[in-house]
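All protein chains but one are shown in place.
A, B and C are the chain letters, set down in written order, and residue numbers restart from 1 in every chain.
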Amino acid sequence: MISDDHPAIIEFVKISKVYPPDILALVDISFKINKGEMVFLTGPSGAGKTTMIKLICNIDKPTKGFIDIAGNDLSKIKPAAMQALRQKIGVAYQDFRLLPRLTVFQNIAMALEVKFMDGKTIRSRIHEVLNVLNMTNKIYKRTDKLSRGEQQRVAIARAAAARPILLLADEPTGNLDSQAGTDVMALFSQLNEEGTTVVIATHDKSIYRDSHCRIFHLDGGELDITGQEPEDREQGTET
Amino acid sequence: MISDDHPAIIEFVKISKVYPPDILALVDISFKINKGEMVFLTGPSGAGKTTMIKLICNIDKPTKGFIDIAGNDLSKIKPAAMQALRQKIGVAYQDFRLLPRLTVFQNIAMALEVKFMDGKTIRSRIHEVLNVLNMTNKIYKRTDKLSRGEQQRVAIARAAAARPILLLADEPTGNLDSQAGTDVMALFSQLNEEGTTVVIATHDKSIYRDSHCRIFHLDGGELDITGQEPEDREQGTET
Amino acid sequence: MRYLFFILTQTGRNFRQTWGAQLMTLLTVTLSVLFFSFFYLIYNNVLQGAARLGDELRLIVFLDQEVVPELRPALEKKIREFSEVEKIIFISPTEAFTRLGEQLGNDRDVLDDLDGSFLPYSIEIYLKKDFKNLAGIKDFSEYLTTLPGAMKVQYGHGWVERFGYFVNLSRIIVLLSGALLTLTATFMVSYTIRLTLVARQDELEIFRLLGATNAFIKGPVLIEGFLQGVFGSTMGMTALYFCFLWIQNHFNGPGFLNLFEFSFLPFTEAALIFVCSICLCTVGSLFSIRKFVRI
Partner (left out) sequence: MRYLFFILTQTGRNFRQTWGAQLMTLLTVTLSVLFFSFFYLIYNNVLQGAARLGDELRLIVFLDQEVVPELRPALEKKIREFSEVEKIIFISPTEAFTRLGEQLGNDRDVLDDLDGSFLPYSIEIYLKKDFKNLAGIKDFSEYLTTLPGAMKVQYGHGWVERFGYFVNLSRIIVLLSGALLTLTATFMVSYTIRLTLVARQDELEIFRLLGATNAFIKGPVLIEGFLQGVFGSTMGMTALYFCFLWIQNHFNGPGFLNLFEFSFLPFTEAALIFVCSICLCTVGSLFSIRKFVRI
């Protein structure tokens, strides 16, 4: 899927997204995100951050333009290939999308079971990721019995547990205090160092202020990129 | 309901809340919040902020202790009185609790319709509050077609539109950028000046750092209050 | 009154927003009413048909001597004592002879040289229409043999049994199907209403949190249930009427079913079904909302 002649894992070419009747969520956006990069996506509420993440994981289709994810043209991708691709992308949704009647363990396990991992690996992966997020004490609680911030961490844990090649996090610290936010960022950094490309949509200035990563600023659907594209990260890719 | 010999609108006496089997969400908490006060409720994720708000609006019962809201003992309140009381309390829930298939207008109108307000007042109130929150352009959109931050503002607007005597906001800025957050705080301040008691649960230091209000800090279910109880506010009450 | 206005607005909005589920409930109510009233219709007609055909159920007691007119009232009393008797006719040998001739039809010339005197006196007893009780008829016929002068008792044994069998079979089918269906109908209606309400649970919960009064929450649900009942039973009844017309047209060929007039439900009974299903829907919706509106 990821060949060496595709250094970009996400490539948007002249993407526009119009919600009927006339909401311009994204306007003529082009960019590349390279393998192993960490990128922040910022912008005011309603700027189009979630829309962009939805386009990346093919939940929604662009009105115009071309999207390439890890070498796949999303407009032409087959269902089986899309399923395989999704197994390699971890997404922490802004509205979490957890199953309320399942426990934390079961929710995270779902992401690993679809890859047919064996039970032992599943257990160790879940414990590992919950440990970083300080959530091991809630592992067998139903997610609807958790506080909102705990749910958010479960959503992040699910995205991270499968060790994806691409991790998308939509407002991952919105319901978290600063300590928990730091834990989450530590997890993302750790994954990023292991080669995962990380895209974080956020309003929280404190988590990107001091980073050296590129910042994609959306406003009214228009993109403005600040920061340097890192050239030295490419060797960190994982197969 | 609110007589002059009850300066406190919220009074907790030795409240404990235990979720089965053994989660101590609140431990032996006592405090008073006076009419017209604005109070911030902080604490890490899972500290018990939402639990406290649930107890205030009688969605959940305390395991031990006595709660008095605007002169009503919640352990003995009758259904009709509870309904009347709820009409005077506005709550912006952490998970919004909007109806996805209704428009912004319809969602907010529900809070006013239950008080049998006439259509004209409803319309003007809704426009007024959406105006402050910069959301008038979304007024006839279904709430499931909104961005998460927009939904959050709708939830806040619904809580504020009925001009409650008590407003509870749970993490009101979690999905908002700094500008929208400022708008929301402006709305709260405005209501507070008109006499509404406001309780805001939040992690966002930036919104309470510079205020002169009392800060209730919860951690592991234990309460720690900083700041002065304002004595000069009491004349600002509304009937 | 503003209250009413809100309730109606609410109801209208609910119908618009959940029209899929509403349609499902409506269909369920319609089908249930159709089923129930269909079986009731059939049952009714079977009973009527049985009553009409029952005219011919008679027993004949052959006597060894003439009953003088003075003795008749006493005999009649004895007969009526035992069972529900419709009519009693005393028949002389001459009358019996005429009948035999009629029975032989074209072959009556057999009897040309005879008079009826060799035939016995007899009493014909017509019973009230009660087909259930074939065993009773047997007992009755045995009782009749004990009458003074009774020689032999005859009744259309085979015919009555066969006919009774069919009436009974119809009755079993109708009753059993009716019971099964009423059961299912109740189950379906309550299930559908519950599901509709589960789908609206969020809404009801939010209303509760906003401090809506019970009347505000229950009003629309009540009106909805009522309307479901009205439209559902109207449609069900209409469908039944078309079923009825179809049966009538299809099986009422000349000379075949004219023996038996297939008739629609009487007005009062149709009205009763109508009113009952409306009540059921209203009460059902009210009942199923109960667990959602607490505190």
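Rule of thumb we're sticking to: a contact is a pair of C-beta atoms (placed from the backbone, for glycine too) under 8 Å apart; a residue touches a chain by one contact, two chains touch by 3 or more.
Just so you know, these numbers come straight off a predicted model, no measurement behind them.
J.: By the document's own contact criterion, which visible chains does the hidden chain reach in the full complex?
T.: So, spelled out: the chain left out of view touches A, C.
J.: In the full complex, which of C:L34, C:L265 or C:C281 touches the chain missing from this view?
T.: Considering all chains, including the one not shown, the answer is C:L34.
J.: Could you tell which one of C:L147, C:V230 or C:I247 touches the chain left off the display?
T.: The single option touching the absent chain is C:I247.
J.: Considering the whole complex, which of A:I59, A:A186 or A:I225 touches the chain not shown?
T.: Result: among the candidates, A:I59 touches the missing chain.
J.: What is the set of chain C residues that contact the non-displayed chain in the whole complex?
T.: Residues 24, 27, 31, 34-35, 38-39, 42, 46, 49, 53, 62, 105-107, 109-110, 114, 118-120, 134-135, 152, 154, 159, 161-170, 172-174, 176-177, 180-181, 184, 187-188, 191, 195, 243, 247, 251, 253, 255-257, 259-260 of chain C touch the chain absent from view.
J.: Since one chain isn't shown, list which residues of chain A touch it in the complete complex.
T.: So the residues of chain A touching the missing chain come out as 57-59, 79-80, 82-89, 91, 97, 99, 101-102, 106, 110-111, 113-116, 118.
What we mean here is this: only the chains that are shown with their structure count from here on.
J.: With centres defined as the mean of C-alpha atoms, identify the chain lying farthest from chain C.
T.: A
J.: Taking the mean of each chain's Cα atoms, which chain ends up nearest the overall Cα mean?
T.: Of all chains shown, the one whose C-alpha centre lies nearest the global C-alpha mean is B.
J.: Could you grab the centroid distance between chain A and chain C? Build each centroid from C-alpha atoms only and quote it in angstrom.
T.: For chain A versus chain C, the centre distance works out to 68 Å.
J.: State, to the nearest whole Å, the distance from the C-alpha centre of chain B to the C-alpha centre of chain C.
T.: The mean C-alpha positions of chain B and chain C differ by 62 Å.
J.: Using mean CA coordinates as chain centres, what's the gap between chain A and chain B in Å?
T.: So the centroids are 32 Å from each other.
J.: Can you list the chain A residues in contact with two or more other chains?
T.: Residues of chain A touching two or more partner chains: there are none.
J.: Two-or-more-chain contact residues of chain C, please, as numbers and ranges.
T.: In chain C, nothing touches at least two other chains.
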